[in-house]
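Input: a single structure, listed below in structure tokens.
Omission of a single protein chain aside, the complex is shown with its protein chains in their original locations.
We just call them A, B and C in the order they show up, numbering each chain from 1.
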Amino acid sequence: MAFGSGLVKGLGVTFKEITKTVTKGAETVQYPHQKEDPAPRARGVIALHEGNCTSCMLCVRECPDWCIYIEGHKELAPPRRAGGKPRQVNKLDRFDIDYGLCMYCGICVEVCPFEALFWSPEYEYSEPRIADLLHDKTRLSQWMETVPDFETYEAGSEAKVLKVPR
Amino acid sequence: MSATAAGPGSPIANDSAADHPMIDRRQLAYIAAQAADARVNVELEAEGMTLNIGPQHPATHGTLRIVARLDGEQVVDADPIMGYMHRGYEKLAEVRTYPQVTALVNRIDWLGSFANEVPFILAAEQLMGVEAPPRAQWIRTILFEMARVANITLFLGDMAVQLGAVSPVFYAFRDREHVLNQIEAATGGRFHPNFDRIGGIKDDLPAGWIAETRRSIGKIRDFTQEMEDLIIGNEIFQTRTRGIGVIPADIGLSYGMTGANIRASGVDWDLRRDTPPGQSSGLAYDQIDWKVWTHPDGDSYARYWVRLQEVREACHIIDQLLDGLPGGPIMAKVPRIIKVPAGEAYVATENPLGVMGYYVISEGGLEPFRVKIRSASFSNMSISPWLLKGTYVPDVVTILASLYFILGDIDR
Amino acid sequence: MITSFLALEPAYWQSTIFKLLMAFVAVLLPAGGTVYLYLFKMVSFMQSRLGPMEAGPYGSLQLVAELGKNLQKEDLIPAKADRFVYAAAPYVVLVSTFLLVLVIPFGPDATFADLDTGVFFALAVTSVSVIGILMAGWASASKYSLLGGLRAAGQLIAYELPLVLAVVGVVIQAGTLNLQGIVSAQIDGQIFGWGGIGNPFILTQFIGFFIFMVAVQAELTQTPFDMPIAESELVAGYMTEYSGFRFLMFFIGEFATANIFAFLASVLFLGGWSIPPFIADALFADGNYSNIMNFVGPLIMGGKMLVLTFIIYWVRFTYPRFREDQLQKFAWKFLIPLALVNIAVTGLLKVVFE
Partner (left out) sequence: MTLSSTEAETVDDAASDAPVDEARSSLLEAITAELGDAVVGSHLIPGRDVWVRVSPEAWADTADYLRNRQRFRFFDWLSAIDWMPSPFGRSLDAEIDSEVSTLDRMAETVRASRADQADGSFIGFEDSPRYAGGETRFQVLARLHNLTTDIGLNIKADVPADLTVPTWTDHFPGADWHEREAWEMYGVVFAGHPGLRNLYLPTGFEGHPLRKDYPLLSRLVKPWPGIVDVEPMPEVDEGGEQ
């Protein structure tokens, strides 16, 4: 092929890109003004549904980065049926996740037997001080509203769509 | 001259070099020319200059440092120094349970990260004697090929920027973004999916995922066409890469080079197809038809060319997988707390950078007793002291870019 | 002189100050314009993004932001650097740009200094920047800068020859070294007897034009020939150790030189400030042609410069770069012989037709 033809074709490609960007707009999004919404399954932040948590410490043990800290104590809750023996209930005092250490692997959400932890695609919680990345129980519960419902599955899948306890 | 796609049928590894004399003669001619330049300068006994390329350097993918003794602009000898990114995965794996190691291990080759999990999980499944259901295997293969596409499209843009053309790398980032979005939509993580489990995968594909993935794969196909016009045809690119960094096949094999680097030297070997006797590749490659690309030259141009064809082939594979995805469960019957029975197993797969394998020794407990991680870039890079001798400084950048290593893969 | 149009007779010192001001405007204004147009916007569109959009409407004040950022940087001189030479290098590079602009005619009277040997002066002055780059490379006392500086020396000297030889063809055809003379030769020249669009030398000297533009690309160390600032090997070549205002001078110098070379190329090959005669006759029925052109000329020159710089940056952001021995071979074995052949043919045709 002629010596210059590859060079000219290269120029053609970049010129085509210029016209494409000018006419059809750029692929980039001007972040602070417009925002792309992440996929519903994106692992942005972990939300805690406090009601379900029985402080069984499974997530703390399974976390590879040791970034979940739980403190709970036992209480006597009123019996379910009248006259029954008071129930021993685990009361949750402290449930902190240190996002400075967390590597977003999702083992805690998966291993939790009582469906207390959920993923939410929120990603805008950066802090100037790294210490503020330690989200406490209330902050994690606030994330609960941002947790989207589980999506339906592709055709041919036998998985059951779970429900997010609101 | 666009190279013929049909590399030599039988792998070059057999001794009879008779059936491709022309290629070997041309390869040896290239090397002789480079060595001749080096010998001339050495005889002049000019006192050289030691140049530190790295660890902070635009040409090294991460923190690799090359101490090069230069004579003028010619490298007399190059000694790569690694370890700036050494995180000690083999030690960490000994104190982590199997699910934790899976979450950890996709940070080795962070560009095609799902591809790191697959061999480790296959090794653990082999030890436990568990087989993933067909739907899980097909979804694993789709994500495996999408990791390959995400990894190698960045190479196609990145090699151009190492040679000076700034625009192609933006096209690479722009088009692989769609693939990453699809990986995130299915697994939840763009770079670190942590989606593979012993016995299957974590979750099934969301609705509408297949259609959206087909569209993003179409974008990748346009990208490869754009790279063909912009880079492969460019005469400046050809003058910069033809005959530079030539690796004959048997030297490459004795250094343990794998993947596109060795296929560019004419070796027709791909673990996805050439699985050991009695074993399946653990993925769904045997149920679809696809082709292994080789190139006879063995120089930097050939490596770029082979990888470009591999991305196209990956798009072809993904399309077929998406069409024939079987229904059914995505997880075999596996106990909740995984205790892998005692034994030793080695499984290797054809990762985007080359062959990646895990030698897992289990003592029957929660944690593996020893995990030897065979990473592709470590062996691919081990040839660089031999390869960089006698080259110019700009060629050092070209050769390193064409070898396409990732620092996490080298340092582990 | 342009001030004569204002029918007031300025003292010598007044016209010198006015020329000084106009020189700064002629160099820095186009530099700022092309930086915004090409480095911020065109490159971004080429890479499917919008480029800076935050500073001012459509990122127009981005250059002001860059100036501010660079000015507040620490005035850093490397420890083992040769202090005086390190500080003087950017000024030497800028001096060659300002000297070059003196000679370029922007209108019939609008020229800073109408030298009879204008072309000779212009080409002589371009080699001053090589000294500046070598000073920067050597004085920074860092291996990368040294490599960059030496590569620049080899390349700029090698490409000055084709630059000069390409212009010789134009000079032969125009018959004069005076740039105004070259422009007027292109205005009242004919092509096969028809004087409609005059005779812009790009039509007859297209080989010269090609060699000139390639040599300009190399003189500016732009991408097919940007070994001296090979960012993927030498980080920033001879500019690696510079920061703050000094780096800014190199940065603006690079763009200003590109514009001035584009001005020179448009004078030599595209008819300078003139517009094709048949349009000129239609617009200006009577003869007071030169007074208006003193004002319209710079705008036409600006337009032609923008076209030429578009080509320069288009090539710069598309191609990979040559290795330095390849670009030397390209200069000595291809460009210079081609330029010599071009001169021979032009001389022959000149004798035959004259």
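Of note:
Rule of thumb we're sticking to: a contact is a pair of C-beta atoms (placed from the backbone, for glycine too) under 8 Å apart; a residue touches a chain by one contact, two chains touch by 3 or more.
These figures come from a predicted structure and were not determined experimentally.
Looking at the complex as a whole, the chain kept out of the display touches A, B.
The chain omitted from view is touched by exactly one of B:27, B:74 or B:126, namely B:126.
From the set B:212, B:235 or B:250, the residue in touch with the chain omitted from the display is B:250, counting the whole complex. Here the missing chain is touched by one residue of B:269, B:301, B:392 or B:405, and it is B:269.
For the chain missing from the display, the contacting residue among B:208, B:326 or B:365 is B:365, taking the whole complex into account.
Where chain B meets the chain that is not shown, the touching residues are 10-11, 13-15, 82-83, 86, 88, 90-92, 94-97, 126, 128-130, 250-251, 253-257, 267, 269, 274-279, 339, 341-346, 348, 355, 357, 359, 361-367, 369-370, 372, 374, 378-379, 382-383, 386, 411. Residues touching the missing chain, restricted to chain A, are 56-57, 60-61, 63, 66, 68-70, 73-74, 76, 88, 90 (touch as defined at the top).
Throughout what follows, only the chains that are shown with their structure count from here on.
Inter-chain centre distance (chain A to chain C, centres taken as mean C-alpha positions): 55 Å.
Averaged C-alpha coordinates put the centre of chain A at 30 Å from the centre of chain B.
Remark: chain B and chain C have CA centroids separated by 45 Å (rounded to whole angstrom).
Within chain C, residues 46-49, 317-319 each touch two or more of the remaining chains.
Annotation for chain B: residues touching 2 or more other chains are 167, 171, 174, 230-231, 234, 236. Contacts from chain C toward chain B in the complex involve residues 43, 46-49, 143, 147, 223-224, 226-227, 230-233, 235, 317-326.
Across the interface of their complex, chain A is touched by residues 42, 44-50, 53, 314-315, 317-319 of chain C.
Chain A contributes residues 1, 3-7, 9-10, 12-14, 17, 27, 38-43, 62, 64, 103-107, 110-111, 119, 151-159 to its touches with chain B in the complex.
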